[in-house]
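The complex appears here without one of its protein chains, the remainder shown in place.
Then we have subunit A:
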């Protein structure tokens, strides 16, 4: 489908430039699934980036229970964004939602993961850790090399005695700590991994600059900014994550330590079974035979 130019002209030119850069590197598609808790603004973000109301959003109810893929094409470049249901509802990981997402992604390649949360949430807790762990378990640790943390409600007035940048820094830091923890990165890897942070303000009341672009409190136009971050991550050296059956099923516990089975068997035969058999034979020989045997 054509990528509609409901986006203001500046933004779409920028997007086309990015698309051109990407095309030069021979990547035809970019797939981005958005993951996170319910009610954080995933569907609204997808709608904003695409520039049309492609996914239904509702302030008060959970969104559609299944993932949807939105594809838009422009100058030979296809952008596929996969919007997913929040798989945390009511304090628990919704395993069913996670299964549906995994099945939907079978045989697709994920170029970028958008991990969406609200900027104006003040606490980071074990629930966030569980979400990160669930994502890591489902798609492997490598997916975090292709991840962007997206904060919605970016047009926020920070609480008293914190500037916007200070608040943003602390919020990012807490969430990234959780990601490092949940994805089980070893200490030396953490240095190499820097997960970029994207800011998003989906409300119609978002402030605009003279070119009618939606801007963040620091003046940046956020739609091109996030598309650029997405592109940068997509062009990274690490490979995109191919979601194959093996990945979905997860590591097979039956495969673990399979090599040792013959060794253990040999050990048991030679060092355990044989001595016992010999000892039994000795006992039988040494036995005092009664007169009537």
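Note that contacts are C-beta pairs under 8 Å (C-beta built on N, C-alpha and C of every residue); 3 or more make two chains touch, one makes a residue touch a chain; residues count from 1.
By our rule, contacts and distances are computed from a predicted model.
The UniProt record for the undisplayed chain lists the protein name "Translocase of chloroplast", from the options "CASP-like protein", "Chloride channel protein", "Protein phosphatase" or "Translocase of chloroplast". Of the listed positions A:38, A:140 or A:196, the one in contact with the omitted chain in the full complex is A:38.
When the full complex is taken into account, the listed residue touching the unshown chain is A:203, out of A:109, A:141, A:203 or A:220.
Residues of subunit A in contact with the chain left out of this view: 38-39, 59-60, 62, 89-92, 120-123, 125-127, 130, 157, 159-160, 162, 167, 170-171, 174, 203-205.
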